[in-house]
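To start, the structure under review is shown below, and the notes come after it.
Of the protein chains in this complex, one is absent; all others appear in place.
Up next, chain A:
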Amino acid sequence: MNDELARLQQFLSGRIWPAGKLPFDESVIAKAKERQLIDDVQAIEFLKGKPSCRRCRCASFDTYIRYYCAKCDKICVYCRNCIQMGRLASCDTLVRWIGATATTDVKPKLQWQGQFTAAQARVSQELIDSVRAKRSHLVHAVCGAGKTEILFAAIEIALSMNWRVCVATPRTDVVLELAPRFQQVFPDVTVQALYGGAPLATSYSPFIVATTHQLFRFEDAFDIIFVDEADAFPYTFDVALQQAVVKARKQDGVTMLVTATPSINMQAQFQKTGAYSFIPRRFHGADLPVPRFASLWFYDKQLQMNRLPKKIARWIKNCEDKGQPYLLFFPTIALMKQAAHLFSVPAVYAEDAERKEKVLALRNGEVAGLLTTTILERGITIPRVQVAVIGAESAIFTASALIQISGRVGRAQHEPTGDIVFFHHGVTREMDAAKREILRLNAEVN
């Protein structure tokens, strides 16, 4: 095989890529096709008459749009679910590598001299056992348990067995944070970070850190996928990510799931096989802060009438007196914007262009607090932060969302406590469930 074909092999191994968008010469592709090394597949297949996107496998009927295609002079179908990666229609084709896949024979050396807590060491060993036995595993760790370090040893073993490894997470900022950390501890391996807008590397890498969407570009590629969603709030292990994981891993591949809020089904399923680890403690060993409920009747009406409820005012004053930064969570952007002028602190929301700057200002102590919606920066590990949720009874605040919000409090070593208060217009089951779960996690150790 000549150089060009070898480069194509390196790039295309495990990938499924739109034809005509490959970063290679036409002649190379033609040669590969001639030697039956690559294969064309229809981008939108029809399974029992139902369209199915070969890239994202979206099952919803609404995402497939029929339109009159001027290229084919007939009705074609395109997929809206993955359109931001370039549109795929039923008249497009995807290219797969069907020859021998690329391999590397690096002997990865883990270069990490950290200290595990007892719980971390135990879970790390359990993960290694699962990797050796090649079975899927669930790690249930509370927010701030130090879960990235737990993965190191397991990844080292997987790499040394010449497995292709992927760490998948729903958020780009998590990829940007994780990739350099992995690169640091595995200096012999090139860690490829894949996210929307990342520069396209054509070389083969046995270790990939990717967002959910980038995972769609792979098929039958990985022997082991670590799904890290412990801090991925507000995205949970959603259907899209699950599908992407199943599609991207090999038929006999395994999934290692790290999460702070597993569903009961998932928990039961993994407990049955024994591939379940649990860390109920944070690395500093203190209890998780337990939320308290405070009634705030008709808060939305009060805010709409431009009145700041007394309880909130008192809570803010208390924080400011003690010099503690605070976060106020709102259920909707609309309510937050309406109420913003009642507060002396800035408001952040998902589409806010200055989001990063505002969060940084809070961390540096330039502002006393922040108003925010549920979509908040992950890196918001602010020491001594106090949290209040306004309208905790709203449908958007599910039990897992509330647990994750509570997890923002008391993450620092020297001050592991803090106030987390749910201001509500009636207590919901979700609020009860969140509080019960946190109490249960605390009781587990005591």
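In this section, a residue touches a chain if its C-beta (ideal position, glycine included) is under 8 Å from a C-beta of that chain, and two chains touch if they have at least 3 such contacts; residues count from 1.
One rule holds in what follows: contacts and distances are computed from a predicted model.
Not shown: a single chain whose UniProt protein name, out of "Response regulator", "Amino acid/amide ABC transporter membrane protein 2, HAAT family", "Late competence protein comFC-like protein" or "Stage III sporulation protein AF", is "Late competence protein comFC-like protein".
From the options A:Arg15, A:Lys31, A:Arg87 or A:Lys311, the residue with contact to the unseen chain in the full assembly is A:Arg87.
Across A:Asp3, A:Asp62 or A:Asp321, the residue that sits in touch with the chain not pictured is A:Asp62.
Contact with the chain that does not appear here is found for just one residue of A:Cys76, A:Leu94, A:Ala347 or A:Leu441, A:Cys76. Residue positions on chain A in contact with the hidden chain: 62, 65, 67-71, 76, 78, 80, 83-84, 87, 89, 91, in rising order.
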